[in-house]
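My questions will all concern the structure given below.
With one protein chain withheld, the remaining protein chains of the complex are depicted in position.
For reference, chains read A, B and C in written order, and residue numbers begin at 1 within each chain.
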Amino acid sequence: MIRVSILGASGYVGGELMRLIAGHPAMEVATAFASSNAGQRIASVHPHLALAYPETAFAAWNPALLSHSDLILAALPHGETQRLADDLLSPGVAFVDLGADFRLSSAAEFERWYGERHARPDLLDSFTYGLPEFFRDEIKRSKRVAAPGCYPTAASLALRPLVEVGAIEKQGIVVDAASGVSGAGRTSNAGTHFCTVDGSYRAYGLLNHRHTAEMELTTGGTVLFTPHLMAASRGILATCYARASGSDDPLAILRDAYAGEPFVHVGDMPPETKWANGSNAAFLTARLDERTGTLVTLAAIDNLGKGAAGQMIQCANLMLGLDEGASLTTMGVYP
Amino acid sequence: MIRVSILGASGYVGGELMRLIAGHPAMEVATAFASSNAGQRIASVHPHLALAYPETAFAAWNPALLSHSDLILAALPHGETQRLADDLLSPGVAFVDLGADFRLSSAAEFERWYGERHARPDLLDSFTYGLPEFFRDEIKRSKRVAAPGCYPTAASLALRPLVEVGAIEKQGIVVDAASGVSGAGRTSNAGTHFCTVDGSYRAYGLLNHRHTAEMELTTGGTVLFTPHLMAASRGILATCYARASGSDDPLAILRDAYAGEPFVHVGDMPPETKWANGSNAAFLTARLDERTGTLVTLAAIDNLGKGAAGQMIQCANLMLGLDEGASLTTMGVYP
Amino acid sequence: MIRVSILGASGYVGGELMRLIAGHPAMEVATAFASSNAGQRIASVHPHLALAYPETAFAAWNPALLSHSDLILAALPHGETQRLADDLLSPGVAFVDLGADFRLSSAAEFERWYGERHARPDLLDSFTYGLPEFFRDEIKRSKRVAAPGCYPTAASLALRPLVEVGAIEKQGIVVDAASGVSGAGRTSNAGTHFCTVDGSYRAYGLLNHRHTAEMELTTGGTVLFTPHLMAASRGILATCYARASGSDDPLAILRDAYAGEPFVHVGDMPPETKWANGSNAAFLTARLDERTGTLVTLAAIDNLGKGAAGQMIQCANLMLGLDEGASLTTMGVYP
Partner (left out) sequence: MIRVSILGASGYVGGELMRLIAGHPAMEVATAFASSNAGQRIASVHPHLALAYPETAFAAWNPALLSHSDLILAALPHGETQRLADDLLSPGVAFVDLGADFRLSSAAEFERWYGERHARPDLLDSFTYGLPEFFRDEIKRSKRVAAPGCYPTAASLALRPLVEVGAIEKQGIVVDAASGVSGAGRTSNAGTHFCTVDGSYRAYGLLNHRHTAEMELTTGGTVLFTPHLMAASRGILATCYARASGSDDPLAILRDAYAGEPFVHVGDMPPETKWANGSNAAFLTARLDERTGTLVTLAAIDNLGKGAAGQMIQCANLMLGLDEGASLTTMGVYP
């Protein structure tokens, strides 16, 4: 069994990782690090895992414990992985990071979007961007993967094949997206209070949301990205607009691009976020509006699945030579 | 007291109209027409109105009953008002229509977007478009008002002042909007089933939603409109994108445009649909993204309030020389 | 105009009070005290009130400001009113308290249920319990009213008339109730996080919830009360069980008891909490189960309306000789 250490195990992504690992035929949890909950039993924070982890407790951060791990999964706030890099990046241990620290291509880009200097620019080149649909071979060969953000996963799946075949102009892309509240993490504040979100819908992070950087990276274009918060626990829908370069059918392009992909479904119908709940699936569609010369392309995922924990496991499976879909499902819990 | 007849009184808009009229100092319900529920008590369909209308029952359609009315409010499926025009449009009686029949400027436009010939093109010119913020004086002078659709109300409030001062290009406008489920009406089907909508989010009506026609009418531009269904009973948020013509601050433009408007609030914060619940208010903001040369402007309303029944009452108040805000509120029921 | 000071104005009840007062023909806000938000504009905390209170700011607590008030409404955590009693209880000023401090009949009862000594037992007798349907005349004559808790309002309305006519046994009453999240207040914590509540349902406060004391007070019986948290912002449904004493029709008893009551509706149908949203209405029904000898009686209210702010205004209207229903509505915002 591959022994897995999780950093940030008490968060929503941490809980999802522990759920997936409990069902994984070849992985088991070695240590669940969660400093603020150290010593507490898993079920006190993740009650839905009470039967799967009846005895395990969260551990305080202690790099010495990593020596027993074959795989390290980090779901930490951005900046943390840079700081802990010397502890985390042993040569022989596979590492998948969900933070933003090693996603971008240069320290300058990181500083531009995150407003702080990158502490370990020397390590940037050693990471692979963890979107298997575009970088599967690189991930297989890599020991260090930076898994994409949830919004960029959806937007990139919807847009990149259309960019690659030249069906859309790279400049002036608009990504209008909605996310479930778990994307904001487990922190309780006025914005995540039930009464604020329930029955409501709002935009946030206007103009400069940091995930824009990854969308520009995977599309090679300029993107204006507007995230919205929706009244759901999970799910992301990205509705993307771009100027059409020609009159190719974007649905056919997406179908070609994703033929054989185990976790991507391209269909006629506008996808619903709930189809993907609890799964690693992505549901896509696209249309060309000849009247305005605009191409609309949409993707729905579970932000904690394909947008976070599912994708991390998918990457880890590839890195470790396992079945790419081990412990992952294409089927959402619906309704 | 002004005696009001309502057509389509058993629908969601009908219920909201009856709620507003029950609180109106100068109006009372004369007849609540609802053919499919004729003879049933109001409370059997609108239980929240049980104390306000303890005895009233819905009436079957009977144009003779209109002779006792000073105001007719129609919340019918499109096409119905054309058909009933001879009965509804007595010279002396104020009429506000929420259907699409008399919103557009020409029979050709109607046929283009609604796919059927207009039965009464002769009457089109006699109607005023019922958006008081832009056509207040015309509405005051009019006996026939076609109240806007819910999405166009939000999009027009967000966009039109920016078009008028030339801050945005008229071509290539994108309106990405989300609506609560009451916008789909009271009909029960797979799409409005609780389990379909709960915890989910999806686009629908891609490329050719009929409300596009009104958005192009009020902005004079070309619009690509994508509506979404959100997990809320009420509310519309329109997030609108347009190419900026210059570098004017769109927030200042909106503040100027709506100074003194009783139901429009322009603020710094991205608005939330729930702020408007149960009210006639609209909450707006806007930003210029210099990086991509795009202007983003947003409006939140209650689709049944400013997007339907509230706006109808606001128009009727103007037409009848009453206080424009009678029975209307600027305050949502929140949280 | 009656000048009203509000303590706890930044909470959910405070916001509802300000909403109701803005629509009140004879009241206006004198001072909105909210220490933690002192100096901030109302709209920064209550964005739905932005158009109604464009300039007002919250004030820090300063008893000197009360000298300009004709009415004081307190929506504070329990214990606070005792502490501030000397400042709040000027002889000539009407005072309505939503805290628990002066609801119970004796200091011993308070200590039993709240686990702390009552600081001002001398004042307990000077307060009237603010349930107009049972104590209307006393409220009219009183200068100090302790408004009931949200759960006791619902349970008392459902049970008390049945106790009074002897239709049920006083011992062994069970109250099983569900509340919207606003009942837990504005505080953000794990229990009020959207992701915790969304799509879920749970009991809390098993066996010893403090509101039990009021239920036993108004029914004169012994009550086992189990509150639940439901995925709604507003609303309380109390489903109450008691052993039937005879075979009287409980629906007829309730109809008799509430005939003429402006805010209570007794009907055949099991009530839904949403019917009452944003209103001061209560919807009741009851059934006798001859098979098991049990009587089931249900009440639905808005916890912030009839369960809090609405009831406070209803009491204040009575105390001040105003129309009992001024600024209140019987009609929920529905759907």
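To be clear about the criterion, a residue touches a chain if its C-beta (ideal position, glycine included) is under 8 Å from a C-beta of that chain, and two chains touch if they have at least 3 such contacts.
This is a predicted model, so every value here is computed, not measured.
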| item | value |
| --- | --- |
| Listed residues A:M1, A:A50 or A:A190, member touching the removed chain | A:A50 |
| Hidden partner chain, touching residue among B:P148, B:G199 or B:G278 | B:G199 |
| Residue of A:H211, A:H265 or A:R287 touching the missing chain in the full complex | A:H265 |
| Touching the absent chain when the full complex is considered, from C:G79, C:P121, C:G172 or C:P262 | C:G172 |
| Touching residues (missing chain, whole complex) on chain C | 172, 174, 176, 178, 180, 195-196, 198-204, 206-207, 222-224, 226, 228, 230-235, 237, 239, 241, 243, 270-274, 277, 287, 289, 291-292, 294, 296, 298, 300, 335 |
| Sites on chain B contacted by the missing partner chain, in the whole complex | 12, 180-182, 186, 188-190, 192-199, 231-233 |
| Residue ranges of chain A at the interface with the undisplayed chain | 12, 15, 19, 22-23, 43, 46-52, 182, 198-199, 233-234, 262-263, 265, 267, 269, 271-272, 274-279, 281, 283, 329-335 |
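To be clear about the criterion, only the chains that are shown with their structure count from here on.
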| item | value |
| --- | --- |
| Dominant interface by contact count, named by its two chains | A-B |
| Interchain centroid distance [CA atoms averaged], chain B/chain C, Å | 35 |
| For chain A paired with chain B, centre-to-centre distance based on mean C-alpha positions, whole Å | 39 |
| Whole-Å separation of chain centres (CA-atom averages), chain A against chain C | 45 |
| Numbers and ranges of chain B residues touching at least 2 other chains | 198-199, 233-234, 271-272, 274, 277, 335 |
